[in-house]
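Only one protein chain is missing; all other protein chains are in place.
Every chain is named by a letter (A and B) in the order it is written, and numbering of its residues begins at 1.
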Amino acid sequence: MNHILRIKNLIVEYAVREGSLRVVNNVSLDVPEGKITALVGESGCGKSSLLDGILRTLPPNGYIRSNGVWFKDINLARLSNEELRRIRWERIAVVFQAAQNSLNPVLKIGDHVLETYHAHRKGESKDEILAKARELLEMVNLDPKQVLNSYPYELSGGMKQRVIIALSLILDPELLILDEPTSALDTYTQSTIIDMLKKIHREKGLTMFLVTHDLPVVAEMADYVAVMYAGKIMEVADVETIFYKAKYPYTNLLIKAIPSLIGDPSDRKPIPGSPPSLLNPPSGCVFHPRCPFRRPICDKKAPPFFHVDKSLVACWLYGDTK
Amino acid sequence: MIAQRITKRILLSFFTLLFSASITFFLVNNIPGNVIDVLAAQIMESYGVSYDEAKQMAYTYYFGYESNKSLLERYIDYITNIFRGNLGTSIMYRVPVNSIVVHALPWTLFVLSLSLLTGFAIGTLLGLLMAWRRKTFLDPLVTAYASFTDATPDFVTAMLLFMFLAARLGWFPLKGAYDESLTPGFYPAFIISVLYHAALPILSYVIEHIGFWALIVKGSAASVLEEDFVKAAEARGLHERRILTAYVGRVALIPVIAMLAIQLGYMLGGSTIVETVFTYPGIGYFFSQASSTLDFGLMQGLFFIIILGIILANLAVDIIYPLIDPRARRESAR
Partner (left out) sequence: MQGELGHEGVLVNLYYSFFRPIIKYRRAAIGFVILSGFVLMATVGPEVVPLNLKTDFSQRYKPPSFQHPLGTDYGGRDIFQQIVHGSRDVLTIAALAAMYAITIAVTIGILSGLLGGIVDAILTGLTDIFLTIPSFPVMMAIAAVFEVRDPFSFAAILAIWMWAGLARSIRAEVLSLKQKEFIEAARILGLGTSHIVFREILPNIMPYIVINFITMIRSAITASVGIMFLGIVPFKITHWGVMLYMAMFQYGAVYVPEGIYYALAPLFCIVLLEYGAISLAHGLDEIFNPRLKTYE
């Protein structure tokens, strides 16, 4: 299988008053080309920070280290700012969390389209660019005539979300990264956006990397799933395995915690305990304080990855026996 | 929303004018007796009338009402006169205040607008740079400068500039708005002379205001920089220059623009000091002359012009505001 994105030992830290907060802890992850890969995990486990580590879009107090972030044969970690700028949106488009606030309040949607285009390409006329934008807006069920001439405040949250998704396709990127594309929207809008994304994936064969804490969305869209906990990736597998034969105890608890996806809603069990502090993470396996299958080794040594069936899992349940 | 805002502003402006007129009426009503005596004596002499008649004439001539009417009638007469644009007569110069305004106002407007724009432009640039390039020497430097100029009132700056650059070194003229030997007109020598005479007054304002604008803009820009749409713009691969101008600058300046009117108000108030130090024949100079010589006619008239200036500046900001912030157009767009 071809991997469009290969992240090697990525570390993201924030400088805070108390010291440094390691929110992405030595993460390695490969994103297969042409598929939809989902990154799931509780809020605050470092998903957005991981994305920020890819295209270096961290806030000023954020710091990155890695052994390389490879996009095809380009090491993004080594690029100059200008080289990176050319890749952003042209080849990798990232739709951030709270995309409703991603638009400049004093620019019309049409201006957003044009400035984005002109930042990367020259040559095409305004009409050609706008014609393409119209096509994309129609694809996300918006009325292009109205939308292109509107300011962001004149659109609803769901419309803005769809505008950004349309805008993300304007340069035909090779990889589309979406951070919580459905949060903060009503359920109806959520499902139309998911349908839309599926349609885009189907029609364009576009590789997507989808971040969410919403498992039903994952079940509906993803081919592969990576499970993140307290700054670490703990399990990676195809979507079937994750939902039916997950190896990592946390994954199973996470799936049980969602209502009405599979089985009886009364089966739903919240995960006991609370996520650990990233400032003083637990020793050994970060999940051990909450893990029902804890063993003596778990609080001493962090587990490496083990191949178990179709899963890649970092858990001593599958390793210390040998 | 704009309509509502402007209606409110117009109402407020009206009441502000009315209130100001009431203050000046109150002041005129409290003119020390000796001032009127002197005026009456002059009139008696030149017209050969009785003392009482002369006093009447003094009131009508200088303040626009008759002193033997009741307080309420006087008040109404006075206010109507003012609102008709009759600003009274200068005691010292013996001419209608309006004609002094015609000569003085252009100088003040010239100096203030140039100072405001220069200070605002430089300050904005510094503020944006400070917010954008966070950890540079610029920030502590400008912050220290701003807190120093904040602690120096107008008269300190003006006096220091006058003392060193004009009186001691003689690099700049001591007084006036242009070289008296030139006839006013649009030719290079005269324009240069005008700029040369205005240089120190302008410098006083600019020195005072750069730090203020820089800090305000920096604060506003720093909060805009944290907005999601700036990060999103970076993710879209926009050029840094575009983000700094169309995103950070444009949005950060919106709340700052509203302060231009307020600042102009301060500067109009401060012009009394700056123009007096440099003997610059603008509104402020004449106002402080009028105050120290108790030239009531002139004082009240110029006071109105100053208030009117501030009201118009506020109104202008209210009108241009929706042009720079589309969100302010919300209601009217529908």
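In this text, a residue touches a chain if its C-beta (ideal position, glycine included) is under 8 Å from a C-beta of that chain, and two chains touch if they have at least 3 such contacts.
This is a predicted model, so every value here is computed, not measured.
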Option touching the unshown chain, where B:96, B:176 or B:269 are the choices: B:269
Residue in contact with the excluded chain [from B:10, B:117, B:141 or B:163]: B:163
Touch with the omitted chain, as defined above, among B:106, B:140, B:153 or B:184: B:153
Contact footprint on subunit B, counting only the chain that is left out: 12-13, 15-16, 19-20, 23-24, 27, 30-32, 147-148, 150-156, 159-160, 162-163, 167-168, 265-266, 268-270, 272-273, 276-277, 287-288, 291-292, 294, 296, 299-300, 303, 306-307, 310-311, 314
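Here is the rule we use: only the chains that are shown with their structure count from here on.
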Length of the line joining the C-alpha centres of subunit A and subunit B, rounded to whole Å: 55
Subunit A contact footprint on subunit B (complex, rising order): 134, 226-229, 231-239, 242, 246-247, 250-251, 254, 324-327, 330, 333
Parts of subunit A lying in touch with subunit B, wherever the complex brings them together: 55, 57, 59-60, 85-90, 93-94, 96, 98-99, 101-107, 115-116, 119-120, 151, 153-154, 164, 167
